[in-house]
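As you look at this complex, bear in mind that one protein chain is not there, while each of the others sits in place.
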Amino acid sequence: MWTELLISFFILAGGAFTLLGSIGLARLPDFFCRLHGPTKATTLGVGGMLLASALYFSLRDGALSIHELMIAVFLFISAPVSAHMLAKTALHLEQLDVWNSLRDEPRREP
Amino acid sequence: MIIVSIYIAYALIGISLLLNLWRLVAGPAIVDRILALDTMFINGIALLVIYGVHIGSGLYFEIALLVALMGFVSTVALCKFFLRGDIIE
Amino acid sequence: MSHLIIAPVILPLVAGAIILLLYRRPGAGLAINLAATMALFGISIALLGGAASGAYGVYALGDWPAPYGIVLVQDRLSALMVALTAALALSALLYATSGALRRDGHFHALFQFQLFGLNGAFLTGDLFNLFVFFEVLLIASYGLLLCGEGGGRDRTRAALHYVVLNLAGSAVFLVALGIIYSVTGTLNMADLAVKVANVRSEDAGLLGSGSLLLLVVFALKAALLPLHFWLPAAYSHAAAPVAALFAVMTKVGVYAILRVYTLIFGTTSVAGAALDWLLPLAILTIVLAGLGALAATSLRRLVSYLVILSVGTLLAGVSLFNAAGLAAALYYLLHTTLVTGALYLVADLIARSRGGVGDDLASGPAPARASLGMLFMLGAVAIAGLPPLSGFLGKLLVLEAAIGHAGMAWLWAGLLGSSLLAIIALSRAGSSLFWHTSGESKIRVRPAALVYAALPLAASPLLVVFAEPVSDYASATAAQLLAPEGYILAVLGSSLGAIAP
Amino acid sequence: MNALFAIAIAILTACGVYLLLRARTYPVVLGLTLLSYGVNLFLFASGGLTQARAPVLGTQVTYADPLPQALVLTAIVIGFGMTAFLLILSLLARRDLGSDHVDGGRE
Amino acid sequence: MRDRYLPHPLMSLTLLIVWLLLVNSLSLGHVLLGALFGLLIPIFTNPFWPERPHLARPLLIVQFIFHLLMDIVIANLQVARTILSPKPSIQPDFVAYPLVLRNEFAITILASVIALTPGTVAAALSDDRKLILIHALDVPDPQKLIATLKSRYEAPLLEILPE
Partner (left out) sequence: MYGPDHPRHGTSHLILSLTKTVLTWREFWRPEAEPAHTIRARPPSYQPPSLVMELLLIILLPFLGAGLTALCARLGRNAPAWAAGIVTAASALCFASLVPQVFDGDAIRVAWPWIPELGLNFSLRLDGLGFLFVTLILGIGMLVVMYARYYLAPTEALGRFFSLLLLFMGSMLGVVTADNLIVLVIFWELTSLSSFLLIGFWRHRADARQGARMALAVTGGGGLSLLAGVLLLGHIAGSYEISDVIARGDLIRAHDWYVPTLVLILIGAFAKSAQFPLHFWLPHAMSAPTPVSAYLHSATMVKAGVFLIARLYPALSGTDLWFFLVGGVGMATLIFGAYVSLFQHDIKGLLAYSTISHLGLITLLFGMGTELSAIAAVFHIINHAIFKASLFMAAGIIDHETGTRDMRRINGLWRFMPHTATLAMVAAASMAGVPLFNGFLSKEMFFAESLSEQLPLGVTWLVPTLAVIAGVFAVAYSLRFIHDVFFNGDPIDLPRTPHEPPRFMKIPVEILVALCLLVGILPGITVQPILEVITASVLQTPAPHYEVVIWHGFTLPFMMSLVALAGGATIYVYRRRLFAFYERIDHLADAKRMFEATLAMAIRGAARITRIFESGSQQRYLLILIGVSLIAGIAAYLDAGIAAVPAQEANNLDPIAIVTFVILAAAALAGTIWHRQRILAVILFGAVGLVVTLTFARFSAPDLALTQLSVEVVSVILLLLALHFLPDRSPAESSAGRRWRDATLSVAAGGGMGLLTWEMLRRPHDSISDYFLENAQTGGGGTNVVNVILVDFRGFDTWGEISVLGIAAVAIFAILRNLVLAPPRSGIDGRPWAANTHPLFLRMISRPLLPLALLVSFYILLRGHNLPGGGFIAALITAVALILQYIAGGISWASERSVRDYHPVIAAGLLVATGTGVGAWAFGAPFLTSTFGHPHLPLIGEIELASAMLFDLGVYLAVVGAVMLILIQLGEPSGNDSATSPQTVAGNPIGGEGE
């Protein structure tokens, strides 16, 4: 029973975070803000579902089945790079010279 | 109970996918669309994983893994295209 | 277990792969290509010898019984097509040894791959496998089309159109396969024949769609009106040995029509619908090809339209759907494939020896060798269907076969009218190239090239002299095609009882 | 579901055909890609639509028809090779024809 | 010798583990096969990864990862509030983060961590590799953000991946 509960929890939490990321993607005002949703929330959401899946199959087959975690790990490694590449591309395409603008505003200077 | 949560998850993922689609079609910037596609890939993974649990089949694991890999590579390739034109220069 | 049947398929692939392995050594490519093509010719003759008895050879790949596994089937028709291809290929290749292509490793590899695709298509007894080999022969032909000197604007455009059209055609092929599989649940041609004959009435319409879509695909490959437009540009801009080899490519479409509509749809109303379309289209093809020949501005374009004309003639013979018509078509097929192949080579020699004017039908320097003029003359006589060469006998057989057929008058008028157009066009061409000349060209083509170009042309008088055995073989082939029970029994054998409802 | 599937194929085909009829090489390539999706799904549908019956022995009692799957796989691979070739040919065509118009002409 | 036949021992181990995960089995045959792949693949892929990251302080790694996972969950909850609030009142902005880390691999990991955690994404790296450009979803105080990142992630990474 509690295993079912756990699995259901992970499924629902995962689904919720997944949706969260997508809402962020849809709702936030500019690209750089929108970038945050999928990078974090969706990745985490899928992670949750993968965990649910690992639990489900481990319990069903009575043997440890954690290969789903590989996907999660992969996503946690790849999502930042994707986000970085997208941000880089956005900066390039919008021709934002952020480095210089940051120098112009001493407030932002570390 | 699991089955109910699976159906709820389907609904959540479905809505997510539609929101991704909205961003994909509406843009406005090209990076928005790439991001939307990338997110769609990840939501696709979620769908496959839940479907695997739903029908109790482990056959979808590799597909999900591959979606992750391929989604990443295609996002990177698209970005590289906009940055440098030649993606394997 | 005799592996002879599959040898024409395996040999070119292995040869092509080895050439690829050694592609940086052009000499190796030429040597392997020549050796493999000669061996293929030998094999194909042996195969023909086996087929002549009327026996079927069935080769179950992977040792899986039909209809589950793929089978290769050697009957009179497939053996004939393989032998014809090998003969043409050998001539084309020998000719290629006299030009720049000899050093092109990729040409040699693609050449063998082309043969791989052709032979596979002719020998397979499986409809989906036919698709696969169509794709093999197409992709190889795309590559070959772009091989050799003389590229540029026109050739590239022709290649682009050719490729795009064939890709669209392949999509149609898949749709047809989907429909046919959905209705019959099988892919083996013999099994299809059994299933199609017993198709439920409510499925007949759907199956008919599949059958007609197949016809579209094959008609595109064969260059049947209104799907013939791609051919002149593509063939007339290909390197000569490639164009010569391509002479057999349209025949793949004809072969497929022949195979599919005699074997699978032979006795059904489905075939009837397709055949109703075929004869008028064939006649229109004949007429429009004649007009195209008349309007041609270069020798290669002229030959290309004559290729289309021959396709129309062939399919007219096929669509008569009687023993005489099929036999006539088969005789004509041998003739036209070899002669048009030769004509591309002759056209190339003429173009080469005229220098900058090329094969344009305009005044230019006279080709230096008189024998070239004679070769042209022979080729022209043969392809125009003038006596005493094979074109005449072929045409005669087709005309004769149409006697009493409902479409006889149209076919006769079309065929004879187009023959006249061809005669006019060829005489104008010859007159421009050899008579209306300004001085004599300094360029002398190599005698060896002349001999190689003459080789396939020599088939024409041989077909006349040996008209009786050849037409006997053609008639026997036609009889075999019209009695598909033998094929079905050979392929399905004992399982037939279990399969047939 | 069947109707939805049919409509999906219809849309893919229609879009593919429309792009196939464009005047520039690149949209034509894209059109062929889209058309391939439609055709592959069509071929796939020839074995019927079966859910949760992947033909991996030992996992089910009954299975989806495996044959169309094998056929579609072959078709996908071949389609990929062909598309790749066409794409490269379109590069050659742009040089030789002076533009990426399918019939050539000024850029 | 070791460089040639076991260029990336850590990678070899990872490959073995991943193999066992993939096949979802711990049979001896698969352990041996996994080990074989673990030995062979790095030999062939070594040219693509000539550097050899030397990981120090394995315990710290575990701690680091645990912290990270927790941060990710918390961060996501924060982001959730932001995203779901009817009218998000946020101050998104770019922040230039000064790097102490010099190791390329370490910088990469830091950037990844930044991307995974509270409302920040590593958008760019300066040409001299001394600054990371961070886009933050809500930065009332950039200096505070920089300080947090430094202490929480860059410091441990300096220890784990020295050089």
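Should a chain be cited, it is by its letter among A, B, C, D and E, assigned in written order, with residues numbered from 1 in that chain.
Please note the rule applied: a contact is a pair of C-beta atoms (placed from the backbone, for glycine too) under 8 Å apart; a residue touches a chain by one contact, two chains touch by 3 or more.
None of these values were measured; they are calculated from a predicted model.
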item	value
Contact list for the unshown chain, restricted to visible chains	A, B, C, D, E
Residues in subunit D touching the chain absent from view	1-15, 17-30, 33-34, 37-38, 40-42, 44-58, 63-67, 69-74, 76-85, 87-92, 94-95, 98, 100, 102-103, 107
Absent chain, residues of subunit A that touch it	77-78, 80-81, 84-85, 88, 92-93, 95
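One rule holds in what follows: only the chains that are shown with their structure count from here on.
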item	value
Subunit B to subunit C, fewest steps along touching chains	2
Contacts common to subunit A and subunit D (chain labels)	B
Shortest path length from subunit B to subunit D (each step joins two touching chains)	1
Identity of the chain that, by mean CA position, is farthest from subunit D	E
Centrality ranking, top chain (CA atoms only)	D
Greatest separation from subunit B - chain, by CA centre	C
Whole-Å gap separating subunit A and subunit B, where each centre is the average of the chain's CA atoms	11
Length of the line joining the C-alpha centres of subunit A and subunit E, rounded to whole Å	14
Residue list for subunit B, restricted to those that touch at least two other chains	58
Where subunit D touches two or more other chains, by residue	none
Chain-level touch network, classified as line, ring, star, complete or other	line
Complete list of chain pairs which touch one another	A-B, A-E, B-D, C-D
In the complex with subunit C, residue positions of subunit D that touch it	20, 25, 28, 32, 35-36, 39-40, 42-43, 45-47, 67-68, 71, 74-75, 78-79, 81-83, 85-86, 89-90, 92-93, 96-98, 102-104
Contact footprint of subunit B on subunit D as seen in their complex	51-52, 54, 56, 59
Subunit A-facing residues of subunit B, complex	1-2, 4-6, 8-9, 11-13, 15-17, 19-20, 22-23, 29-32, 34-36, 38-39, 42-43, 45-46, 49-50, 52-53, 56, 58, 61, 64-65, 68-69, 72, 75-76, 78-80, 82-83
